[in-house]
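Below is one structure, written out as structure tokens; comments come after it.
Removed from the display is one protein chain of the complex; every other protein chain stays in position.
Think of it as A and B in the order they're written, each chain with its own count starting at 1.
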Amino acid sequence: MEDEALLELRNATVTFESRNRRINALDNVSIRIGREDRLAVVGESGAGKTTLVRCLIGLTRPSNGSVIFKGRDIHRSGRKTLKEFRMSVQIIFQDPYGAMNPKHNMLQYITMPLKFLTGDMTRMEMETRAEELLGYVGLKEDVLWKYPHQLSGGQKQRVAIGRALASDPEFIIADEPTSMLDASAAAGILNLLKKLADTRKMGYAIVTHNMGVAAYSSRDIYVMYSGKVIEQTETAALVSSPRHPYSKVLLDHAPRTLSSVFAENSKGVNLKGDSGEHDPWAEKGCRYMQLCTRAVERCASEFPPLAGNESGRYACFNPLENELKRGQ
Amino acid sequence: MEISNLSVKFPSLKGEVTAVDGISLSIDQGKVLGLAGESGCGKTTTGLTLLRMIRPPGVVEGDIEFAGRNLLSLSDEELRRFRWKEVSMIFQGAMNSLNPVKMVGSQIADSIMDHTKKTRLEALKMSAELIRRVRLPPDSIHKYPHQLSGGQKQRIVIAMAIALQPKLIIADEPTTALDVVSQERILDLLKDIVSGGSSTVLFISHDLSVLAKMCDTIAIMYLGKIVEMGSTRDVLASPAHPYTSALIDSNITIESMNSTVESIKGYPPVPINLPTNCRFSDRCPFATQECFDSEPPQVDLKNGHVAFCYHPRKENGR
Partner (left out) sequence: MNVKRLMVSASGEDTFLKKLLSNKAAIAGLVILLSLVVIALLASFLSPYAPTALVAEPYLPPSYSHPFGTDGLGRDIFSQMIHGTALSLEIGFVSAAGITILGTTVGIISGYFGSYVDEALMRIVDVLLVIPSIAFMIFVAVILGPGLESVLIVIIVFGWPPMARMIRSQTLTLREREFVESAVVSGAPKWYILGSMIFPNVISLIIANGILAVIYGVIADASLAFLGLASTKNYSWGTVLYNAQNEGAVFHGGIAWILAPGIFIALTGIAITLIARAIDDITDPRYSAVGR
């Protein structure tokens, strides 16, 4: 664990102005990514996931804090570092359709990194390489001549992975790579990412709202709420014993097998009012407090720090019990 | 509600695109029918056809019998009265179609007044009642869409959809755009609303676990055709068609953590000038020559559970 991190977010804060108030879409978040990590970042919309991704990939510069790639701050280093960074850390966007220029075919799309990052390739070499990349992602080469509207969402997302692989990256960040896809196509994409990570010694981070997707694809997990990381641990530990009440809620709402759905159906409907009446950007105190069933007095006045040890951290004054320890 | 032999085709330069290909369905009064399948299989087109929303050059053939009338022969004026009053729709992005400069209460009231002779006061009273029914706090009536969360907005849309107590509600991926937590709550709400049994519901989704929760019966669609149909429990717990089993197996859940979820190999072909054979044959692990040659027969299993397949899985293996 003590080796140099590939990519690191240090105390990053991103502030947006909105309706006369300042909102920290990302609030003092630190994330350390090692070379072959398989991470998941989980949270609902508004949790700051997309802002986090944009920071990690260098598209948004944090208002405070820094993005460190192999020991160098990407916003304070020269062109050369940035180029090296773009080659080693790539991204897959949520909407494969939106990530493609409607007027470009797949060859033009997939070879962009070859043109600008790896450089010095002839047209023929690029075409050969593009065919090879399509092979990695399980597509036939006739796809090269297709335009975005001629492919299904799953196929486009595969081409998008192909583009990300073009520069032989060490790490891929995937922003909700499956949320626009059918279940079957989603499983295909996640399996592909896992396979690529195995064969290419590559790491990835999957950002998702779906706890099932996170559990299926990651070894370590970050749970975010309202711009903050509220729990960080090994995925297996979180699934079996979440410590933060919000992590538990997310787990409880994760997709489950059909048989458990049928089992639940027989229990009948349990109606609750909708949440969302609270202000997730409260100035002080725990932001989750208003929805929390375990809130204590202290939660209203100060924000619980992200504390713990190597194996897991959580930001809660009244955490759930550690089921793992109790079982032992 | 009785759909028979419904086809929807769109012309294109390369030939006719058959979005829906001769499907027959029936939904009993007060029941919920789920329509499942990958995107592009014709689920949404089917829903739109029921609202008569397919415009030329699209061509609709077949019969839709609803409450004793043939929907496809309604005049424009009859159609206008028919929509919302007798059939309403809740679709995926509906929450973003609310008017941003109007309070949600008066938006509900407007849609009531458009279709009935109610006065504004009556309509507003009704909207207050509807807001209570979708379990929003009473003061929501005075809020603007931007003051509500996605889930709350979708509740408003549901309120509008049930306002005139339509006989048929078409719900097309009503929760897909929502966060996981509100998604489940909206489903609970919908389930509660339809459990009264006054409305028949066509529930369209690609998410089998959502359908498992919501539906009495379920139809699985592939490339414009229904491949399997029956009570939700029969179809999902003991699927007969290989496509249905593949769909079920590809579902990623929290329980699939330490196993491998198999996706269906290949991609659905473009539905242009398709041959008459089993549509799923080129992706099916059990396909034999006859599957490639001719259309599979209807196989009747127990309790009205049917599959269109040469090799349906019976109780004890295939």
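Here, a residue touches a chain if its C-beta (ideal position, glycine included) is under 8 Å from a C-beta of that chain, and two chains touch if they have at least 3 such contacts.
Keep in mind that this is a model prediction, so the values were computed, not measured.
Residue A:R86 is the one among A:R86, A:R158, A:R287 or A:R313 that touches the chain missing from this view.
Considering the full assembly, A:L117 is the residue among A:I23, A:L117 or A:L320 that touches the omitted chain. In the full complex, chain A touches the hidden chain at residues 57-59, 83, 86-87, 90-91, 93-95, 98-105, 109, 112-113, 115-117, 145-147, 149-152, 160, 163, 166-167.
Here is the rule we go by: only the chains that are shown with their structure count from here on.
Rounded to whole angstrom units, the spacing between the C-alpha centres of chain A and chain B is 30. Within the complex, the chain A residues that touch chain B are 44-45, 152-155, 182-188, 190-191, 209-213, 215-216, 235-236, 239, 249-251, 253-262, 264-265, 269-277. Contact residues on chain B toward chain A in their complex (touch as defined above): 38-40, 135-137, 148-152, 155, 179-185, 188-189, 191-192, 195, 206-209, 212-213, 233, 236-237, 246-248, 250-257, 260-264, 267-268.
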